[in-house]
Structures are given as C-alpha cells and as structure tokens.
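Only one protein chain is missing; all other protein chains are in place.
Labels for the chains are A, B, C, D and E, by order of writing; each one numbers its residues from 1.
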C-alpha cells in the first residue's frame, strides 16, 4: 500500500475528486493547507501599504491505495489538477505499513 | 518508530484523547480534515434546491510511537472511536526514520 | 528523498520560513494543527467556571527534500523554532518513495 | 394623538425589535456553531409566528376588555376596529400600542430559547411558540391589561415580572423537562464566536432604551428617567460582575460582563420610571451578584442545563427587580414609593405576590405544554442528530463553510 | 415645520440607512467568502457615490420642477436654495426630504448588487453606479416627483414600483448581460456565513419600518399603519415560505425564511399606508408563494444567474405589490380604494401600466448602459480572477485571515 499525497489548487478539488471517483477510488481525506514554492506570492494592501503573501491557499488530498493502483491514481490526479502554470502542485508517494478500518478492525488492503 | 494516523469522527476526539492519555501517550497532533468513503454524504439545501455534500468533517489524529507501542495504541483508538457504522474511520501506519525534539535536539525514541 | 514534518509554535512560522528560504528551500506546505504533549495546557473560563484546554494551536510545516539536504534543513528549523521551553515541538522524518510535479509530470528529485 | 409621543413609541418599537437579533446573536455566539442556524431560526420563527398570532388573538387576550381579572375578551380580535383610535390613557394610536406590545411578547419568548437551545426539535419548538404566545397573554393581562394584579396595585414599569420572570420560569421548566445536553458537566459546551455574542449584548443594551423608555408611552420626563435608569443599572451590573469574576476566576471576562449588564437591565425594568439613577445603580449591582452565584448554583449544584442561564440572568434578577421597585421607588411617578423612601410594606407584598403567582403559573403551564408536545411530536432530536448538530438535522443547512 | 414629523423622518432616514449594511451583510453572508470585500465595497461605493451624485443632480432630476411629465429641471442643482425651506406638501425641511430620498436611491441600486455579484469588475461597477443614479431619477420623478404616472393616479406608497420593480428589472437585465458565474448549475455556490446573512435580514426588516413608515412624511396614523402593515406582511411572507420549504424540501430553512420576509416586505411597500393588517398579511403571503416558485423558474428553468434572486425576491413581489394595492386598499388614506373594498378596475389598470413601463424602461436602460460599459472598460473580471475571487483581484484584500 502507498499513500498518495497531492497538493493541489483549491479550485481543482472538485475535478480531482470527480476523476478519482470516476476510476473507483472514492476514499480520500482532504485538508486545507497553505503552500509556497515556485509560484510567486501575492501582493496585498493593508491600510495604505503593500505587503507580500508567500503562503498561498492549497488543498492536500490524501489517499491510500494498493501498490497496483498507484499509477492509475497518479494519472487521474495529474489529469484533473494540471493547468500548466507554476503552482499546480506536487504529488508525493509514501510507503504505508498497514491500514485498519476502525468499524470492522480489518487490516491490510481490504481496509482501504 | 511508527506514525499512527487515525481519521476519526469529530465527536470521538475527546474519547480517543482520553483513551490515549489513559495508556500513557499524551503526545499527539490533531488536524481538522474532511473525508469521504463508504459513508454516504449529506443532503443539504440552498435557496430552495437540494445538493449533496460528499466530504464530511473528520479529525485526523497523528502520533508517533515506538514499534512496541503500536499495538496498544491501535487498540486504544479503535476502542474509543468505533460505533460500528460506516464512517468510523481508518488508521494508517507509516514508518518513521527519525524524530527530533526541537527543545533539546534529542533524536530517536527518546524524542517522542 | 525524505519528508521533514515539523510541528512548531505558531509564532515561529515566520522565522522558520525565513530560515528555510535563507538556505534555499522555499518549497513547503503548512497546516494549522493542534497538539499536546509535555507542554501543559491552558486554563480558560466559560460563564464563571474554569476548564482546561489540552490541545494547543501549533503549525505543521512539511517539506520534501533530498537525502543530502536533510541535515541542513533540520538545522535551520531547530535554529529558528527553539526557545528552550516545553512545547517547542518535534520534527519527524519520513521516507518518500517518489515525488511528482503536476505541472510538468517530472518525477523524482527534480520534482521538488 | 400626539405626534412626538407617537414618534418616540414608534422608535422604541424599532429599538425593541433590535432585541430579537440581539438575542439571536448573543445566543449563537455563546453556543456551538453546529446549532447556529437552529437558534437563529428559532428567534426568527418567534418573530414571524408571534407577529401573526398576537395580531389575530394574543393582543385581544392581553388587552381586550377584562373578563374577571383573568384575561381579555375578543374585542380586538384581528385588530378589528383598532384602526384610527387613540389607545385609552395614552396619546398614541392603538395600532402603535399593539406593535409595541407585540415586540414585548416576541422578546419574552425569544429569551426562553437560551435555555432550550441545542436539543429541542424544530417541530416541537414551533408548537411551543404558538402555545407560549397564548400563555404570555395571562401575565400581560394581569399586570398591564387591567387584570387582578393591576387592581391590587402591582407595578411593573416595563416587565421585570411580565417579561423576565415569565421567561425565567419557562426557561427553568423547559430545561427540566428537556433534560441535559450530551456532554453537560463534562465539556465546556462553550461559545463559538464571542464577537457575535458581544454584538448581541450591545444590541440588547441599546434595545432596552426603547424597552424601558418606550414603556412611558410618551416622550416625557418619565421616558428620560427610564432610559437613564436603564443605562445606570446595566453599567452597575457589568461592573460588579466583572469584579466578581476577576476575584473568583483571576481574570475579568467579557462574557460575564455582558451577562452582568443583562442582569442589571432585567432588574431595573420593573422600576425604570420610578427610581433615581442611584437607585438604579443599586438595583443593577445587586442583580449582578445574584446572577453570578445563581449560575453556579443552578448549573453546578442542581445540574440543571439551562444552556445560557436564562433563569439566572432573567428569572432571578426579574424577581429581584420586581421587589426592588418597592424599595427604591422615590415617588416621582404615580406616587409609587418604596420602603427606603417612606413607602409601606404593602407594595412589597403585592410585588412578591405577583412574582410568585406568575412564576408558578408559567412554570406549571410550560411543563404541561411541553409534556403534551412531547406526547404529540417528541421534544428532542435524536442523540445522533444532537451530536451532528441541529443545523444539519433540522434544517439541512450549515452556518459557515 | 413640525418638530415631531421632522424627528420621525430623521429617524426613518437612519433606519433606511441601516438597510445598506443590511444588504451588504445579507449578500456577503449568502455569497462566497472570496468575494466578501468586493460586495461590501460595492454597497459602500453606492453609499458614497450616490450621496454625492444625488446631491449634485439626482435630486433635482427627480424632484425639480416637472418637464413634460418626464423629468425634473435643474432647480435644486447642488441643493441650491433648499436650505431652510419646508418641503412643499409636508411639514418637514426640504433638506430632510432630500436625505430621505437619497437613501431610497442608494437602497435601490444596492439591491441590484445581489444579482451581479461575484463577477463584475469594480471599474465597470463604478461607472454603473453613476449611470444608474441618473436612471433612477426617471421612475422616481414619474411616480413621486409629479411626473406622468403620478398624474395618471398611480399610487406607490414607498416604492414597490419605484424601488423594487426598478431593482428587479435592472437585476434581470444585468444577469443576462453579464452571463453566468463559473460553476453555475453545477456547484451550489452557497453562502459562507449564514449568520451574517441573517443579520442582514434582521437589519432589512427593521430598516423597512423607516422605509415604509417614514414615507408618510409625518408621525401620524398613516405612519403607524405603514409600520404595522410592514411587520405583518414580512411575517406572513416568512411563515408561508417556511411552510413551502418544509413541504418541498423536507426541512424549514432560515435562508428561505429570510427571503420570504423580504418578499413580503417588498410587496407591502406599495400599499403600506393604505391597507389593513389583514390585507398586509394577504399581500405578504402571496408574495412569498411567488418568490418560492420564481427562484426555481428563473434559476433552474431559464438558467439565469441572478445570484441572490433579486428578480424573484424584489422584482416580482414588487410587481405583485404594485397591483395588490389596487385590491386591498380600503380607502383609509387619500381615498385610495381597492377592488375588494369597492374600488374600480381603473386603479388596477394604472398600477399595471406603471409596472410595465418602469420595467421596460429600466430593463432596456440597464442593458444599453452595461453594453456601453462593456465596450469601454469591460464588464467581468478575467476567469482566473473570478476563480481566485474578486477580493484579491480587484482590491488586493482578503475578508478573513
């Protein structure tokens, strides 16, 4: 099992969700985060002066999938989240040692 | 060391926290997240029409424990978080390479 | 590649961010979290009675770096986040299997 | 008809109207976000249901021709023939007297929502509002509509008894019948937006200028005296409770300061037109002491889950205020003179009698009504719905995204 | 000059002023947080631009000496010579009549923002406000300034036609010219803070007491009648839409309850001074039915993205109210008598004519003006800016941190 952690643009969440559901992975956990990187920050104003915001709103989508499903998942996410400009986001893949479904106590791949 | 990441129902946080403290693991980090999976979404209304909410409020509890403590921790969380219906949540276990306590610079198991 | 996950005091975010940018790691993802541990909780009042808050506001900074960069990163974070009292926070290091840049589809170290 | 008096009562009506959002925001701010829609909908429902019920029958029950000292007749049903008359004993149109009184009825019921919040189903609540609109007509008639308490000489300038003892007694009865919220006594069940609560507090203080000042039904010295007394008592209540909180809990609290101001406002309501500013300060100060300790007693000792302490903030200060007028009135209006200014014990007795009877009547009436509603549609949402919040369960809406 | 009447209209002005934050908070609450600054800035801009434009020329266009029934002359340009006069036909200073009317102009434009929200650029909006300040002078003059509709006998107590049909027609035209927001019909595009929306709703209901009550321009029985009718219609609207929502969607909704109250308020505006409380209840109840189904029709069937349903909540109830006065007026004021009280069809015809002409004029005028603005500075922000929100794009500010 792997955990796929995708940092995406907030406005792309709906599309990413649809893409993942489309290929049969409805299970996911979503977090509001802020991020910075290559994308340049925002200029804002406050009481007559300008200042810079580096950390921009992003959304983190986490889903745990079997090893076999990693490819398809990545494909779906990239397809839905990309607009081709700095700030599109990253996907990280982590090893998972085990998963447990609280309701049943099942563990391993059948828990996800 | 392992990281235990539990996605639970928001209303169970208090009980899970108590259970973990009860067995001696007060250290944890908690995040407000939203999740979807087997649990069916909510119907809401807006200006006279219905629409569906898939992503439901959940809470993510993260704690890093030694390998030996994993079992006890899982047990405590499951015991406190389960009501036996879809949406009870998942627990994921990840490998941790190292942990460092910022205050002291200690690393390894003594840092957690 | 490793993921560095640092739980820090909210008021230290600016300094940590500056320290990381200073050594050339502008890419990071930041989440508002709550945490408990050795630091003792807060006493608050509500309608004439006192009660305790265990979970304190913290900030989680996540960044994925190459194996070679781990040391420098840790050093920078600890330097910026430490005040020497309980509650300074933890840093956890996790293995990363892969990273992908959504914009380009690049994967591996060149994606971060 | 006097145009200036009419203007003053019109604007007082608007100020009392402001007490409804005042109550709504005080409550949602000091309750959990998952029930914010529910509470706002309760207050809004009170506004629109009472506006209709009081128009159709409530007003005539309260202020129609007296039937045996108990209730009014159907003389003004649907405000029939009220159109262009001047209301007897005043210089304002009867229709204006109606709107002003309507706002009092609405505020009274709205206060009760602070006790029943976060667990009563909307269906049950809807029936409760209709029923309570009728029940309110009794104390209103007894004291203000020419009923038996009025005949005995009971004074209640703007309703420490009619409004606040009524609300407090109903709140206590409802808290007992409904039972405690899940988590009561364990979690703080604290508010989610103190600024909204404080906004409500400011609106209530402001609205009370119309509540008490407008009760003079004329733009005269009595109205001015009432506004001055109102402000003074609120200030004294807030100051005293702030000091008590500072002393007992180590830090002054905005939530308690707002509660203290409300306590002072409630208490001075009976005597606003009759007392000096100094009398008002004393009334408010003592009210705050009562409120501070009553909250602890009722919630901690008696374990009654009166969510926003309506009994302690409205009921008991209402009782105190109803008696206080018989101490501090200095004879400036209608010859009402309190003990401290040479008046007799007689007035105090009548005031006490009024409080006891209204209290008992409302407590019993509310209990019976709620038991009946429980039988018909149930009172509480399911425990699961209580956990996810009444907003989702009863309205399928969420307060914030 | 009468001091009491002056006081009443002064305070009515203050109440109508409250409708501006009312609109602002209703809207930001019921829209997405990323456009909250934008909407507040739109309403605030209306306040400060209209205050100046109406002072300089808008007022004299509306209320200057009549030119051919169409528009006023430049008699009062910059409020020249208006200083110490009493306004003709009233007992209040001309300067006060001006401020009161200014607030009406501002509210009318503010209502339109509910339709165009979340996509129009501030630059375009700024031009639109100036243009609309002029356009508003036409219906205002025709009905209230001694123009041709007034001469035909059209009645419109406080502006179901002049304010709400105008706002509704402009809202519809603007929604059509601007086009739909991204996500329309797919996402809910729901509000981010229902409490702010409800706060706005309470302020609007309250402000309407001044809007309708103050339109009597005197503190008399007509003013009182108007306030009573206003409250009754609002209550009926809220009740009826609550029941409809409960029936059709399974749960009562605070958002719809607020919309229903607004619908009732809009409809009773034409007849507030002329109808009995019972007539007001009927007016409000029917308005709410219209609003409930109109929202579905316009958004679902016609796919018009009138963001906050200004057409359904102001426009159509405004039409209904303009006609309803010709049904329910009972002759209590100025001899205006509706069909149900023995009046003739004549009045209904005049009312309908007024509605049709105002509707057509404003719809066409708004369309042309927006097309012109589109040519000059463009109308909408870029699609990317629409996604990140107008607050960032047009103001470089964010509503919350």
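One rule holds for everything that comes next: a contact is a pair of C-beta atoms (placed from the backbone, for glycine too) under 8 Å apart; a residue touches a chain by one contact, two chains touch by 3 or more.
Remember, predicted model here, so these are calculated numbers, not experimental data.
Across the entire complex, contacts from the unshown chain go to A, C, D, E.
Per the touch definition above, the residue from D:238, D:290 or D:393 contacting the chain not shown is D:238.
Where chain A meets the missing chain, the touching residues are 44-51. Contact between chain E and the absent chain runs through residues 1-4, 6-7, 10-11, 13-14, 17-18, 20-21, 24-25, 28, 36-37, 40-41, 44-45, 47-49, 51-52, 55, 78-79, 83-84, 92-93, 95-96, 98-99, 102, 122, 193, 196, 394-401. Residue-level contact of chain D with the missing chain is found at 2-5, 7-8, 11, 15, 32-33, 190-195, 198-199, 201-203, 205-206, 209-210, 213, 218-221, 223-225, 227-228, 231-232, 234-236, 238-239, 242, 249-255, 257-258, 261, 276-278, 281, 332.
Basically, only the chains that are shown with their structure count from here on.
Among the remaining chains, those touching chain A as well as chain E are B.
Fewest steps needed to get from chain A to chain D, stepping only to touching chains, is 2. Under half of the residue numbers at the chain B-chain C interface are used by both copies of the sequence. Between the two copies, chain A and chain B, the Cα superposition rotates by 120°, quoted to the nearest 5. Set against the Cα centre of chain A, the chain with the most distant centre is D.
Work out the mean CA point of chain A and of chain C, and you get 18 Å between them.
Per-chain Cα centroids separate chain B from chain E by 51 Å. Of all residues in chain A, those touching 2 or more other chains are 31, 94-95, listed in ascending order.
In chain D, the residues touching two or more other chains are 395-398. The list of touching chain pairs reads A-B, A-C, A-E, B-C, B-D, B-E, C-D, D-E.
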